[in-house]
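The complex is shown incomplete by one protein chain, all other protein chains being positioned as in the whole.
The chains carry the letters A, B and C, assigned in the order they are written, with residues numbered from 1 in each.
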Amino acid sequence: MRLLYFAWLRAKIGTAEEEFDLPSEVNDVSSLLLWLKSRGPGYAEALKDLKTVRVAVNQDYVGPEHPIHDGDEVAIFPPVTGG
Amino acid sequence: MRLLYFAWLRAKIGTAEEEFDLPSEVNDVSSLLLWLKSRGPGYAEALKDLKTVRVAVNQDYVGPEHPIHDGDEVAIFPPVTGG
Amino acid sequence: MIRVQREDFDVGAELEKLSRGNPRIGGVASFIGLVRDMGGGDKIEALTLEHYPGMTERKLTEIEVEANRRWPLDASLIIHRYGRLEPGDRIVLVATASPHREAALAACHFLIDWLKTDAPFWKSEEAPKGERWVATRSEDDEATQKWKATKER
Partner (left out) sequence: MIRVQREDFDVGAELEKLSRGNPRIGGVASFIGLVRDMGGGDKIEALTLEHYPGMTERKLTEIEVEANRRWPLDASLIIHRYGRLEPGDRIVLVATASPHREAALAACHFLIDWLKTDAPFWKSEEAPKGERWVATRSEDDEATQKWKATKER
């Protein structure tokens, strides 16, 4: 699984990109976010208010129940502010 | 009184502009159009369907009851088609 | 600003001028009207735009004042051409600039709708069967009526 972080989520987590083997307790977006929060204070801080967090799996916006498979590209970022 | 005609009204009447002394029977837009119709077949033809005729007095759109005074600039034309 | 002219205009330069030197502006909306090659089902060779000099400038100014009354615009522009034009030629440019995109977009839409029913221009087309005057579209009146029903901001 490839993880990408953008904007202030990237800044708080301290990296733009990482690769993992899918942990056994992760099967959807919710469980992925829960697992990430436990990885350190930067993650916990970045993910403390999930109202300000958006997730895309394989470049499509998804909700908390969306399944996660090994090999997925998962991006985590704040609401967009382009245009 | 200065009269201006535009688009197909000008073509049917056969002139773009004319000057008159205000006839005694003309005191508003309605009576002006009635008087003009009697001036010849081109006028009668141009003014036969008043639904397709717009009138401006001193460069403002007006309705049939708008008064006409000597010295006014009166323009008669079809609905506009610019833009 | 309004301009009524026979000559073509440079869209890029006009839009650039509208916002230049004013970093409050966040959005510039514009509409360009072009001569189409079809009219009433017939191929059009060209069209000629006639207007009422004096009243045209007066009406365009009124329309622009009304747009500025309804929306917080930092700049606005209407350029309308007259004379003989061929398919693909530019007829009109309407542009608005505002700190906020919604104001710029709505005011631009308003200006072109209103101009279509209020500015004294008339088109005649050169069609295969000869020259003919373009008829009004009832959709144009309806578009302006919609704005008249919403006078307030």
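Simple rule for what comes next: a residue touches a chain if its C-beta (ideal position, glycine included) is under 8 Å from a C-beta of that chain, and two chains touch if they have at least 3 such contacts.
None of these values were measured; they are calculated from a predicted model.
Participant: Which of the chains on display does the removed chain touch in the whole complex?
Facilitator: A, C
Participant: Decide which residue listed in C:3, C:84 or C:109 touches the omitted chain of the complex.
Facilitator: Only one of C:3, C:84 or C:109 touches the chain omitted from view, namely C:109.
Participant: Go through chain C and note every residue touching the omitted chain.
Facilitator: Its contact residues with the unshown chain are 10-13, 15-16, 19-21, 23-38, 87-88, 99, 101-102, 104-105, 108-109, 112, 139, 143.
Participant: By the contact criterion defined above, which parts of chain A meet the unshown chain? Give residue numbers in ascending order.
Facilitator: Chain A touches the chain not shown through residues 4, 6-8, 56, 59, 61, 75, 77-83.
Heads up, the rule we're going with is that only the chains that are shown with their structure count from here on.
Participant: Which chain would you call central, comparing Cα centres to the global Cα centre?
Facilitator: C
Participant: Which residue numbers or ranges of chain A touch two or more of the other chains?
Facilitator: Nothing qualifies.
Participant: Among the residues of chain C, pick out those that touch two or more other chains and give their numbers.
Facilitator: none
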